[in-house]
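Comments concern the structure below.
The other protein chains are all here in position, but one chain of the complex has been omitted.
Chain lettering (A and B) follows the sequence in which the chains are written, and residue indices restart at 1 in each chain.
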Amino acid sequence: MVYQLQQVSVRYQDHDVLQDIYCTIEAGKWISVIGQTGAGKSTLVQVLKGLVDVRKGEYLFNNQTVAKDAKGQIQVRPEIGYVFQYPEHQLFETTVAKELAFAPKQQRWTASEIKQRIEDILPQVGLSEDILELVPFQLSGGQKRRVALASVLMMNPQVLIVDEPIAGLDPVGRTALLQYLHQWQQQENRTVILVSHHLDDVAQYSDEVLLLHQGRLIGQYDPVTLFIEQSHLLEQSGLVLPESIQLLKLIEQCSGQKIEIDSCREHDILAKILPIWHRKEQTFG
Amino acid sequence: MLTFNQVHFYYKKGHSIIEDMSFTVHPGEFVAIVGANGCGKSTIAKLMNGLALPKQGTVKWNALDTSNQSELADIRRQIGYIFQNPEDQLITTTVRDEVLFGLENIAVPRTEMDQRVLEALQAVQMESYIDAEPHQLSGGQKQRVAIAAILAMRPHMIIFDEATSMLDPQGREQVLHIMHTLHQQGITIVHISHHMDEVLTAERVLLIDQGRLIFDGSPHSFFTDIAVADYQLQVPFAVRIHHQLQLAAPVATDWKEAIRRQWSINSNR
Partner (left out) sequence: MAKPVLIGQYVETHSIVHRLDPRTKLISLLLLMLSFVWLHTGISYLLASVLVIIIVGITRIPVVIFGRGLIPLLLILGFTFVYNVLFTEGTVIGSWGWIQITIEGLENGIRFVWRIILLVILAAILTLTTKPLTLAYGLEKLMSPLRKLNMPIEQFSLMIVIAIRFIPTILEELERILLAQKARGYDITTLRLPQRVLAYIPILVPLLFTIVQRAEHLSDAIDARAYGNGKGRTSYRQLQWQAIDYIVISISIICALGLLLLNIMNI
């Protein structure tokens, strides 16, 4: 499964929000989209979902131009799930069960299909069956967010776009949510596209990173290439390196030697750094 | 000086939110208040300026009592409050009017208003936006306008109630910088946050758990003596590194400096 944007431009009012975007999204990977506020990250992923019209350029799926509907707009892709920032702001039903059933009903699933899917989903997002008859508005913030996430997962998406999913969450909630998404992605072998400001999360989970700056795609990289070899690109785009990468560069500076890493995960970086550090301590300790 | 004296708070009897809380915030301090979601830290903030009133016990600002309706105006003039949501605390249609709002409330003479508005906006570097409308501003800029609106009232203390949690890294940086500048100028800062790295730069940390005050001390003792994970808090990077690399220097945000120094000490032996 391959999604491709070719020379895509998106206009809003009088200026181009995205210009000449060329990128390829392949199945089964965790792809993060980063850039300053206003760089066009949300617009980019909304094009993928089909929520935004392109002014110029092609949107291809498996090498075929994505169909347009009667009004000439790109079709909303149902196999792509999209979780907005503050997803709890879309809840409206009188019970959680009805909220979860909303999207499948639009796609004309049968009642038994919906019921079965709910039963599968709930444990996955860490909610129990007691929640089904509760009113969504009475839930805690964290529970609401999980219900909103579950309502998107109900459609069993092949690709899941999460737009700043941890906004406003405390660090523990944030870790839990990201770990859950990672688990889901690995277990079900799906694609996750994460839009985020938190570069440490991006370093931790991504297979690929798309860097946007002022509506242009600076490049599509694997984390090591971007954070280690091309870190100046991040600075130029107004972003700050993850602290673990800053630590790595500091130790490289102090020791005068280049440290080879094959992953940007904090755990892996520390594993490379600690021997060097302790060696230094021991030699003179 | 702000004093909590054996404060109890609840919405429904039997479901206590704050239990028997007593502490004092001294003039000029920078206090961080932390705790898990729902521990009551936001309620404590609201109790401080009378947005919530204690069911038992008292909250006093110097000699003024928050439970005394007639003294609330004075308390709120001296204790400013910055809320979490930048959008929902801007009331008027332009930046200038926003800063004027508080001044009009406390009956500042018209002749002083222009000067105070300008000074307040300059303090947060937003003076060029004086005629801007709220929806033209970024999250960080909105928070800065809210801070200016409070500063114009010349408060002695400002409460930041998770004021950075809805901001992007740039906005967060801007607000934290202003917070520290104001502290250096002598304003008492109470900073409620779940970003543990922000705690490191405070002078004093209060840990709240299920409505009770569990810890009151320096950030250094906080990260040394308390198993923060038990309270659903995250250990900040600087502290993680500190433990992993066994740094000699006390826990601080400037871990880079600590590492450089220790490396060169080792090199010079």
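One rule holds in what follows: contacts are C-beta pairs under 8 Å (C-beta built on N, C-alpha and C of every residue); 3 or more make two chains touch, one makes a residue touch a chain.
As the structure is a prediction and not an experimental result, all values here were calculated from the model.
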Residue of A:7, A:107, A:189 or A:257 in touch with the missing chain, whole complex considered: A:107
Residue of B:54, B:80, B:139 or B:171 touching the missing chain in the full complex: B:80
Listed residues A:10, A:152 or A:241, member touching the removed chain: A:152
Of A:35, A:87, A:168 or A:242, the residue in touch with the unshown chain: A:87
Subunit A, residues in touch with the chain not shown (by the definition above): 13, 46, 49, 51, 76, 78, 82, 84, 87, 89-92, 102-103, 106-107, 137, 151-152, 155
Those residues of subunit B which, in the complete complex, touch the missing chain: 46, 49-51, 72-73, 76-77, 80-81, 83, 85, 87-94, 97, 100-110, 113, 133-135, 149-150, 153
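Quick note on the criterion: only the chains that are shown with their structure count from here on.
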Chain centre separation (subunit A, subunit B; CA means) in Å: 31
Residue ranges of subunit B in contact with subunit A within the complex: 36-38, 138-139, 165-166, 168-170, 194-196, 232-234, 237, 241, 244-246, 255-256, 259-260, 263-264, 266-267, 269
Residues on subunit A engaged by subunit B in the complex (per definition of touch): 36-37, 140-142, 167-168, 170-173, 175, 197, 200, 238-240, 243-244, 246-247, 250-251, 254-255, 270, 274, 277, 280-281, 283-285
